[in-house]
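Here the complex is missing one protein chain, while the rest keep their positions.
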Amino acid sequence: MIDFELSQSIQDQKKLVHQVAQEGMRPISREFDEKEHEKPWDFLKFMWQVAGGRAMTGENTDGKPRSGAKENTLTAAVTIEELSWGDAGIYLTIPNAGLGGAAVAAAGTPEQKKRFLARFSSGEPKWAAMAITEPHCGSDSAAIQTTATRDGDHWVINGTKVFCTSGLMAGEKSEGFVVVWATVDKTAGRGGIKSFVVEANTPGMKVIKVENKLGIRASDTAMIVFEDCRIPADNILGSAEVVKSTEGFKGAMATFDATRPLVAASALGIGQAALDLAREELEKAGRPIRYGSSDATLTAIEKDFMDAESDLHAARLLTWRAAWMMDRGKRNNLEASMAKAKAGLAVTRATQKAVELLGPLGYSRKLLLEKWMRDAKINDIFEGTQQINMLIVARRILGYSSKELS
Amino acid sequence: MIDFELSQSIQDQKKLVHQVAQEGMRPISREFDEKEHEKPWDFLKFMWQVAGGRAMTGENTDGKPRSGAKENTLTAAVTIEELSWGDAGIYLTIPNAGLGGAAVAAAGTPEQKKRFLARFSSGEPKWAAMAITEPHCGSDSAAIQTTATRDGDHWVINGTKVFCTSGLMAGEKSEGFVVVWATVDKTAGRGGIKSFVVEANTPGMKVIKVENKLGIRASDTAMIVFEDCRIPADNILGSAEVVKSTEGFKGAMATFDATRPLVAASALGIGQAALDLAREELEKAGRPIRYGSSDATLTAIEKDFMDAESDLHAARLLTWRAAWMMDRGKRNNLEASMAKAKAGLAVTRATQKAVELLGPLGYSRKLLLEKWMRDAKINDIFEGTQQINMLIVARRILGYSSKELS
Amino acid sequence: MFDLEPTDEQKLIRDTVGSFAKERIAPIARDCDESGSIPKDVVDQAWELGLIHSPIPEEQGGYGEERSAVTGAIVAEELGAGDVSIAMHVLAPRLVAYPVLDGGTPEQRKQVLPRFTKEFHAATAAVVEPRFDFDTSRFATTARRANGSYVLDGQKCFVPLAEESDLFLVLAESDDGPAAFLVERGAAGLEVLEREKNMGLKPLATNEIALRGVKVPADARVGGEAGFDVSRMLNLSRIGLCSLAIGMARSAFEFAREYAKERKAFGVPIAQKQAIAFMLADMAIEIDAARLLTWEAAAKLDKGEDATRECFLAKRYCAAQVLKITDNAVQVLGGHGYIRDFPVELWFRNARGFSSFEGMAIV
Partner (left out) sequence: MFDLEPTDEQKLIRDTVGSFAKERIAPIARDCDESGSIPKDVVDQAWELGLIHSPIPEEQGGYGEERSAVTGAIVAEELGAGDVSIAMHVLAPRLVAYPVLDGGTPEQRKQVLPRFTKEFHAATAAVVEPRFDFDTSRFATTARRANGSYVLDGQKCFVPLAEESDLFLVLAESDDGPAAFLVERGAAGLEVLEREKNMGLKPLATNEIALRGVKVPADARVGGEAGFDVSRMLNLSRIGLCSLAIGMARSAFEFAREYAKERKAFGVPIAQKQAIAFMLADMAIEIDAARLLTWEAAAKLDKGEDATRECFLAKRYCAAQVLKITDNAVQVLGGHGYIRDFPVELWFRNARGFSSFEGMAIV
């Protein structure tokens, strides 16, 4: 039955996480934006402790369903929105299985899930990252140049990866891993692309640069070089046969169906933070937002605010839909990209508008608003740019292959 | 010296034409929107009489420069804006050399200019039309299927043309002509495309349909069939050698550099009409548009109005620039497409917004506003759609050929 | 619990109404637009689907089925996909029946509801007022108490089926806030002015009406002294209007999509060009977004909660999106979008009205 009310357990989770965001993240937000390459260790350890690297994000990292797991993705979406309401940069650097874990969950065998994901339930904080983009290939994942060559019981990886979120933490600063996309056969195009798990500190893998960024500065974005990096043969994600089929790429791409709603959810949190603050400031100034009359009686501020609010909430419902479909086992490739595309636009607009609405105060680093505007823009770019997501939506509604529409 | 003030002669012309628009066009506007396929003959004859088919639009149809001709195109732009402020549909059907004449002026030899254009100075009202688009080729002019085959001293034209503005008046209802784009060699692609003048009522040319349209209903939009239509050999526009070169297509395309600013000007007139009316109604209701404070103090109506006003005026300045360049003999292909693209968008937005601002009254056929919104939309479509003009702009700024960017 | 799966019953009614809209309404939409009229047989056939009387209690001759704003949204979307004008025509009797059903006194229900259970019976509501800053939270039409009666004064527009209706639900500002009044045709001072001519909605007969000192008895006030939740009625109508707009936008999107896959330029279907493909993708996203916003608001109303903010925002959103979507559909078709051989220009004309429409369809 059509219903938009979140279940009680999600509502409880939301309330709890909101408090964590308010009390644990907001107070340190400015500090770790400015100390770009430092980590808020206290908070990260706290999150690891209470959440075991998974519970807070609702991610199902150990291969076993959690209780109430039928709303797993939706719970994650709501949780991530709240964490990102707190601080999107810090959220991104919370130790957990993250994108790398999602790739293992989407494409790995049961054995692999166990081997790679169990670690997130205990011990020291760990991260897992995903390394896809290369210096000369942006959104076009099929153009990957990094190679994986079979040598006896090993794969040997060579290549350079950029824009790898949490790459430093996953690759060098914890007992995590990096999932690397590489081709086993350059002549095979997409069919040759597979994903491989490279354990942290494997010789031959090196983080050579951590980017200075516009926003989400608490999160490390790494450039990683693989030089004759040898990994065990069974670190290729999927079954043995996967090597011979084109399933590797599809499996890897399927990861995005799961992660895009979560990335969209993060966007929503930033946008909501901006609107909440703007509303609060306007109310303080005696200019509340009034609903229910007509546009002809609104102020310019109200109109702009409502446009942004509706856009953002529309993105939220698209995001929840994509998550709900995931939880129901429905294919959500189209809907995940719709959510990501809309959320990326909505959050950039909402944050940019909020800064404008608050005038000099909006532009000032006295408030976090300007930071949220900087953080927001990443949502049009990572995990598939705005354009890539529109392409995917277009292909799906038109029934076109990536060859027919690129 | 940079100056935005129109010369006195243009200002005088503008004032005069505004009065014609106000007194001659506005009163009959609704009537000839509703009587779709009828013509406002009294007004059209009046215009023919006072303007000889050219002066009012500033077009230089007889091959000789008019006095003050160095501002010919700009004068035409200002004139056309005012006429379209009156009624864009009626403006489009004013008897004159129009688009067909512009093609002759752009691509014809001196002899051809004289032979085809002199008629617009005397006698009964005449029209000249341009027939480019075909049922299965829209904006892609290079894909033209209509053929012109040489047979002794004649060309024989075969094919079907659609969306031919004033096609009925030019082809059958006056002693005018239709300029037809046809290929002399299908294997030659663009290079094979030439333009031909077909005199009105030439056997083998027949208007088989006049479209029912959303707007600009006073103007006839014709479907014309050419069936073994024989025309004299020297009716191919340009010199004899033109047949052997690819100049035919370029010449034909160059026509657009001259006409796009004028089409943009027509868009401006419609948009200005809508804004003038909206401003007037808002003032009557005690809601004037106030300039000079800050967006935070504006009403939603003021903000929307100002956005539309600025957009439209920006389009006007781009249009004047393209016209001014033409008058200075500068290549304006880029600027003409910029003007057309911006004006098409600005006028559709301005008219749509004006209808919204006036609420039920805006939607009612009591006012002409709703008609202007319908008329406006043609500006995103004819003389190169919005998309085609953006493509041209993009190609020019990127230095790409039409093959590299299509 | 968050769930977007319609019930089996909702799917059934969606499919039934959807087929009717596709087979009986859509094919005549163009002719109706050109002629400015709607054939009676289609109206009667639509009535037989139970669109009006199914929620009317059995004792008043209906089927006594449950009302649901969400189900209403689903139905209205299907009808809107057929034609908005025809949809508004066939749904018009609801404008009296549903408010009385929801908030009428027992006497009002007994007196009014049975009219709607035998066959299509025209009735209407007078909500919108002809001024640019018409505001549903404060009507300029007034209802003044005078000796146990009310006297109504004001001007209304966009009143569907005003000429053939025998009963008008008039929204007016009373001394205790917005109220609704049942005004019988022929009441002294009620004048149905000449039929409106608008840019769109041409097949739907709408009129301005003038109320000049129209005296109605106290029991003509819906809900009696206790009154009636006008704001809820307006919210239910917003759901209806949103859904009609979404249905129309969906038709425009589907038409443009198929056209773009057929039509070639530069050697390939224009749908293979990013400019067109992204426009279509945006349409698809915004149709889904608009629907979700509308359903959320509807679901809130079904739970009996105040959803004024949600309904208001959904209405603004849908009105803006339906215009953008139909405008882009015209753009995708180019010249073919501009001529009346294709339905797209009709959708575009209808679309622009939604920012001004209020209370013209209800779920």
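Letters A, B and C name the chains as they come in the text, with residue numbers starting at 1 for each one.
We take it that a contact is a pair of C-beta atoms (placed from the backbone, for glycine too) under 8 Å apart; a residue touches a chain by one contact, two chains touch by 3 or more.
Model, not experiment: these values are computed from the prediction.
Which candidate, A:1, A:28, A:143 or A:254, sits in contact with the chain we can't see?
A:143
Of B:25, B:129, B:326 or B:341, which one is in contact with the hidden chain?
B:341
Since one chain isn't shown, list which residues of subunit C touch it in the complete complex.
Contact residues on subunit C toward the absent chain are 273-275, 278.
Could I get the residues of subunit A that touch the absent chain, sorted low to high?
Against the left-out chain, subunit A lists 133, 136-140, 142-143, 162-163, 211-215, 221, 281-282, 285, 287, 348, 352, 355-366, 370-371, 373-374, 377-378, 380-382, 385-387, 390, 406.
Please output the residues of subunit B touching the missing chain, sorted low to high.
Residues 1-7, 10, 71, 74, 291-297, 306-307, 309-310, 313-315, 317-318, 320-321, 324, 335, 338, 341-342, 390-391, 393-394, 397-398, 400, 404-405 of subunit B touch the chain that is not shown.
To be clear about the criterion, only the chains that are shown with their structure count from here on.
With chain centres defined as C-alpha means, what is the inter-centre distance between subunit B and subunit C in Å?
Centres of subunit B and subunit C (C-alpha means) sit 39 Å apart.
What residues in subunit A touch two or more of the other chains?
Where subunit A meets two or more other chains at a single residue, that happens at 295-296.
At least two partner chains per residue is the criterion; list those residues in subunit C.
Only 132-134, 355 qualify.
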